[in-house]
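With one protein chain held back, the other chains of the complex are shown just where they sit.
And now, chain A:
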Amino acid sequence: AASLETHPGPYSGNLTPTPHEDVTHYNNFYEFGMDKADPAAHSQGFHPLPWTLEITGLVRKPVRLDVEQLLRSAALEERIYRMRCVEAWSMVIPWDGIPLASLLKDADPDPRATHVAFESVLRPSEMPGQNGGLSGIQWPYVEGLRLDEAMNPLTLLALGIYGETLPNQNGAPIRLVVPWKYGFKGIKSIQRIRLLDHEPPTTWNRLASDEYGFYANVNPQVDHPRWSQATERVIGAHSLFGAARQPTLMFNGYGEQVADLYRGMDLRKNF
């Protein structure tokens, strides 16, 4: 990974990042395999550059971004965010990226646009997990946000971690980070962003709609059908009898920034 020019951004608080080794070797990235160790082991043949990210759909000025240029952008900022996986574990990750809102504004969204659809790369020759398999996942991976969620200042397109370009296993070269939502919303290796006037399908919701909702907001009061979401295992202890569990925070601790987005909504129904 190459080092990045980055400056501290807002919302980082005083969180202590999870060790680099764990952030880069404990990953869910089914394109490279289903075990947490698979992405680090099987992503070394993936070529993240050159890369073009396009923003199309209901926009007045479709954008084609050269990610190599974006990596040299002065706008890169560090955001240290909590990351809560739907599987009830959590990390703290120092991302380097650009607020999604600033890129969407450049594309000048049409007033009819209500949602944003994200599409990951489809490259079976470099992503062993995309070759058939038993999972039943339809590739490429797709995700979505409401436009107001996408425009929230917390929402980040990350190009790096720990001041370096993203390792392949973390979603190189560019990925989404939505810190108040479960980790699977953070789609990796994004090639296409489209603005729509309707809610787009999302990969895990398509596979098991009773377990993974469109919103997927971190919520300790709404359990997963197979486990409680009230608490989370803290990644990074490495010792069987010294591992910690901590309470999960509503909106993963970002309620001050995002609770207004969901005012009046039943979060049990819209989980």
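What we mean here is this: a residue touches a chain if its C-beta (ideal position, glycine included) is under 8 Å from a C-beta of that chain, and two chains touch if they have at least 3 such contacts; residues count from 1.
Rule of thumb we're sticking to: contacts and distances are computed from a predicted model.
Novice: Given the options "Protein-methionine-sulfoxide reductase heme-binding subunit MsrQ", "Ring-1,2-phenylacetyl-CoA epoxidase subunit PaaD", "3-hydroxyacyl-[acyl-carrier-protein] dehydratase" or "His-Xaa-Ser system radical SAM maturase HxsC", say which is the protein name UniProt records for the missing chain.
Specialist: Missing chain, per its UniProt entry: "Protein-methionine-sulfoxide reductase heme-binding subunit MsrQ".
Novice: Can you say which of A:A41, A:L122, A:L207 or A:M265 touches the chain missing from this structure?
Specialist: Reading the full complex, the residue touching the unseen chain is A:L207.
Novice: For a quick check of understanding: of A:L4, A:L53 or A:I235, which residue touches the chain that isn't displayed?
Specialist: A:I235
Novice: In terms of residues, what is the contact footprint of the unshown chain on chain A?
Specialist: Those residues of chain A that touch the unshown chain are 22, 25-26, 34-37, 89, 133-137, 207-208, 223, 225-228, 230-231, 233, 235-241, 243, 245.
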